[in-house]
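Rather than the whole complex, this shows some of its chains in their spots.
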Amino acid sequence: MLDVENVKSWMTKFNEQIQAHHDYLSELDTPIGDGDHGNNMARGMNAVMEAIADKDFTDVPAIFKTIAMSLISKVGGASGPLYGTAFMEMAKVGDGEVSALLPAALAGIKKRGKAETGEKTMVDVWAPIAEKTDFTADDVDKAVEATKDMIATKGRASYVGERSVGHIDPGAMSSGYLLKALLEVEE
Amino acid sequence: MEYGVVIVSHVSEIAQGVKRLIEQVAKDVPVTIAGGLENGDVGTDMQRIIQAFEDNSATKLLAFYDLGSAKMNLEMAIEMTDKEVKLYDTALVESAYTAAALLQVETKIEDVEAQLKDLKVK
């Protein structure tokens, strides 16, 4: 069960990963997209950190809503409304129960992006993890890696269709960072 | 006018240019735009889309967009506004032009939509 402090350190760890892999995320986005995923996420997470640092939140839903709004308004790419909706739906859960949060986030992402598994998007990381009662960093890595062989049928990568095979999906990778950061906080 | 048009594009120039193109044939149709990010970069921004809804003097809006990620932000904006907004998965420039030209001559919305159907590309 996450509390507000847990969520803050979750975001802090996630932000570290995003900033550290800023270039790598944009590189992943170059052959199958527009090369901005690292920039988008870095900008969005800067806004999140600014919005939550030194601020008191009454409860977990309140901090989730603030995170959601920062991502929605600052990311600028498809991943903005997707991550934004994920956090918005997590806010609706009402508390910090991880086994309820992840399915809520997944449902939000699927609703927003109208994607199913196997379409080479972040859904392919969220889905297998949200369906597990317990997950490991290895589960996450495997889910991220599995997007490599998929043919993109949603998002910008779908324009290059079969040519997307052989490349890891950038949103899957950033989602992997988010889920592994959660693992560290839960430990 | 009852109906207005909203143009959402990843690039501010596209949004501005489409407005210029359609205003030529639809002087009385309210057209508002949300193009690019606040800092001028390429992307779409839900807040700017909501602003385009608010700035439009019509209460019922037809919204057109370029790429799928604009659609997601549009859908979020639609969830948050009081205006009646309908989005169309149609060719951006061509359908905005068609809709504006038809609205200008007070075509019934059903007939406008019938014409837009042929322009569905996404």
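Points worth noting:
Note that the chains take the letters A and B in the order they are written out, and that residue 1 is the start of every chain.
Criterion: a contact is a pair of C-beta atoms (placed from the backbone, for glycine too) under 8 Å apart; a residue touches a chain by one contact, two chains touch by 3 or more.
This is a predicted model, so every value here is computed, not measured.
Written as a formula over the displayed labels, the complete complex corresponds to A x2, B x2.
Heads up, the rule we're going with is that only the chains that are shown with their structure count from here on.
Measuring from the averaged C-alpha position of subunit A to that of subunit B gives a distance of 29 Å. Those residues of subunit A that touch subunit B in the complex are listed here as 34, 36, 40, 72-73, 76-78, 80-82, 84-85, 112-113, 154-156. Those residues of subunit B that touch subunit A in the shared complex are 37, 41-47, 67-69, 72-73, 75-76.
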